[in-house]
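Note that one protein chain of the assembly has been removed; the remaining protein chains are unaltered in position.
So that you can tell them apart, the chains are marked A and B in the order they are listed, and the count of residues begins at 1 in each.
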Amino acid sequence: MADEDPEIQPDPVTEAILEEVTGAGLDWRGIILVPVLAIFSAFVLGGLVIFLAGEGVGTILTAFGALVTGSVGSLGAISETLTFAAPLILAGLAVGIGFRAGLFNIGGEGQILMGGMAALAVGFSFEGLHAEVHLPLALLGGIVGGAIWGGIPGWLRAVTGAHEVITTIMFNFVAANLTVYLLKSALFQEPGRSDPISKPAFESARLPRLLEFLDEGYRVHSGIIVALLAAAFSYWLLFKSTIGFEFRAVGANPSAARYAGMNTSRAYVAVMAVAGAMAGLAGASQILGNTFLKGTPGFSSNIGFDAIAMALLGRSHPVGIVAAGLLFGALRSGGQEMQATANVGIDITTVIQALIIIFIAAPALIRAVYRVKASDNTEQITKGWAT
Amino acid sequence: MTTVQEVVQSPGELRRAKAIGVALLLLAAVVAIVFANGTIGDSTFRLAKITDTLPDLALTVPAAATSWIVSGVLAFLGAVQISRGFGKKANLVLGLSFLLFIFAFLAWAAADNSFSFIGMLETTVIRAVPIALGGLSGVMCERVAVINIGIEGMLLGGAFTGALVGSLTNKWIGLGAAILVGGVLSSLLAVLAIRYRVDQIIAGVVINILVLGLTSFLSAQILVENPELNGSDTFRSIRIPLLADIPILGNIFFNHSIFVYGTFILVGFVTWGLFRTKWGLRSRAVGEHPKAADTLGVNVYRLRYLNVILGGMIAGFGGAWFTLGSVGSFDENMTGGRGFIGLAAMIFGRWHPVGALGAALVFGFADSLQGKLAILATPIPSEFLAMAPYIATVIVVTGVVGKARPPAADGQPYVKE
Partner (left out) sequence: MEIELRGITKRFPGVVANDNVNLVVRSGEIVALLGENGAGKSTLMNILYGLYSADEGEILVDGEVQHFAGPGDAIAAGIGMVHQHFMLVPVFSVAENVVLGVEPTKALGVINMSEARKDVRDISTQYGLEVDPDAIIEDLPVGSQQRVEIIKVLFRSAELIVFDEPTAVLTPQEVQEFFGILRSLRESGKAIVFITHKLKEVLEIADRIEVLRRGAVVGAAIPSETDEQALAELMVGRPVELTVHKEPAQPGDVRLAVKDLVVLDERNHVAVDHVSFEIQSGEIVGIAGVQGNGQTELVEALTGLNPAISGSILLEGDDITHASPRKIHDAGMAHVPEDRHKSGMVLSFTVTENMVLNSYHADPYSKGVLMDWDAAREATRGLVAEYDVRTPSTEVFGSNLSGGNQQKVVVAREFSRDLRAAVLSQPTRGLDVGSIEYIHERIVAERDEGDGILIVSTELDEVMAVADRILVMFRGKIIAERRPSETTTTELGLFMAGVAEGSNGG
């Protein structure tokens, strides 16, 4: 262009660092106020939807009250929240790592299923192993299963340019059907049953409960530890390792990455494999952490889709994703309570989640409504179909 | 600009050509080993219905021989492709080969049996409707450079609204409401993408989540308790006199509900509009080079809003097909990914309405194949049959069928300074 931008006043150093962590800079309004207002607005609109569905204001307040008590109101509630949060955090990492490399990983559902099935297979295939060996082995199965299911779309993207939005979604459907088939197959099916339910894994593969000594009903298990470790690993991977630097460069500017000598094809496959592995761990957590150690169709219970919302909310940063995972875990556990006591369907939490993302992804919207001052930012996370 | 250079095959292209040749040989092998080997009997492809003028019209072939012949042809084509290559015609040959493969497959599945091939073709057209309308909606949006991942949500919203409003009033008002809801959802996409410059793919995904949550919630909360709100009148097939009496073609195209006719009419209308009118030229300019259009006084924002909303209305219409065009009642998440398959059809059809329709017919065929094969009791488990349309989508989208160019400004928000 003939007219170059003349020298603009650059931001101070702290703002630069904060921006890297949160994507919002020293703009406290951006980091704190907007998300809070977004969540608040989402709840208001959610309440409106419940109202339009024919419930009174009293029910709405009871419902939201139940959401709170059911999520953080007691040790049991917190246990539930953490139980739900574990696979969510892992799945959120699966999406977030993809985002960082410019890839849209919608295949969380399928990767969870395949990872879970692999973990399950390892779980019931080896009798008499020590838990110290069996559990990590089963988790490894989850990692491998998810990595393959994520790696294939990554490979397709690298080699043929097929956009991963479509391929991963298709792989979700394929995985769902494959899971049902496998659960009815001789290898997996519980002997004596005709419905799709699997044999149980051995106790040695179980993710141990954390608070069992207090109360047997507390479901929280070490899956949450796995999730937090995975988040720490993701942070290290993205920001401290050479591979992570490549991922981020390829995501930010694939052309410059190529010119700088990075192998973008390899990066795409690696990213999707790592992301898939995270989701596979989520699947393993679902199977190895549940009471009966059995697999049933749909054990991915929409975690893969919630994960997209979480990654956006957490700005694709491991810290943010953990926070978002806890929030969404709270919504799920509170939602259970809400459905039980206030008789309000749990799907309303999905609506609230979607609204939260809309408001987070369009901070300008919140700013316009609440008249909050802003710094200017358009976020482009992906670049369309062009490869 | 370089001119007058010869076109040469790059190493990448040579590899792809060889890969196609190998694929053809593999297909030939599958046909020989699985379909031809050990198959006995004749397969009858019924081409007419009992009520037709020529009720016995059918194609009967010896199953094994057919497969052997097809296998031979495929092997021959594969050999030619590997040695000499078909050049530009390779895609055409590949497409034809798949047709032959499917033919052999059907012959094998129907060995010593007969099945209504005409019924299958009819179902193909019907099943193609939501995919074609989804793809058309995608074309409308992407031609002005707005990626619409939210088609799935718009279909679902249209389905729900059609059932609910149709039960409350009548099917016509229900249809109108479904179209309206599609438009409302796409205007949400438009506002997020154009005004607030949210990443378009995110905006689309969010709309899908939102609609899924809303419809599931409302379905569980209201429709389950009140089934009278979930049982609308549906649109029946309308026979077009004279045209419907044409053997074979009459059944395939001229005996359907308004959804099918509407699809064809809309495809024709949008094609005419895009390539012959002022609106079309300006819209396409906005999608290819919005800055150029802007400098000539074309209102980029207004055209984007307009086309995206129209696209949403088309998707709403497509969504109504799920309820008002079939059973009249809504089921949670009943669209089953058709919106995404519609996007694949759009890419397959190279962002052209007619191309999207053609692609949708292919996917519709995969969909109807699954249903037919279940009836024929083939040894393939039903879950694998259910995967057929999705795997077909992946194959298509991996560009086995060649690379296509989307509108140049696709996915980029336009910033007016």
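What we mean here is this: a contact is a pair of C-beta atoms (placed from the backbone, for glycine too) under 8 Å apart; a residue touches a chain by one contact, two chains touch by 3 or more.
Note that the coordinates shown come from a computational prediction; the quantities given were computed from them, not determined experimentally.
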Exercise. Out of B:A293, B:A344 or B:M387, which is the one that touches the chain we can't see?
Worked result: B:A293
Seminar exercise, completed: Cross-chain touch to the chain not pictured, restricted to B:V22, B:L243, B:A374 or B:A408, is B:A408
Problem set entry | subunit B residues that touch the omitted chain in the full complex | 1-11, 13, 276-279, 281-282, 284-285, 288-289, 291-298, 408, 417
For this session: Identify the residues of subunit A touching the omitted chain, counting contacts across the whole complex.
Result: 1-13, 16-17, 19-20, 240-245, 248-249, 252-253, 255-263
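Basically, only the chains that are shown with their structure count from here on.
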Exercise. Can you give the whole-Å distance between the Cα centres of subunit A and subunit B?
Worked result: 30
Exercise. Taking the complex as given, what residues does subunit A use to touch subunit B?
Worked result: 49, 53-54, 104, 106, 156, 160-163, 165-167, 169-171, 173-174, 177-178, 180-181, 305, 308-309, 312, 344-345, 347-355, 357-358, 361-362, 364-365, 378-386
For this session: Name, in rising order, each residue of subunit B that touches subunit A in their complex.
Result: 147, 149, 192, 196-203, 205-207, 209-210, 212-214, 216-218, 220-222, 336-337, 340, 343-344, 347, 381, 383-384, 386-387, 390-391, 393-394, 397-400, 403, 406, 410-413, 415
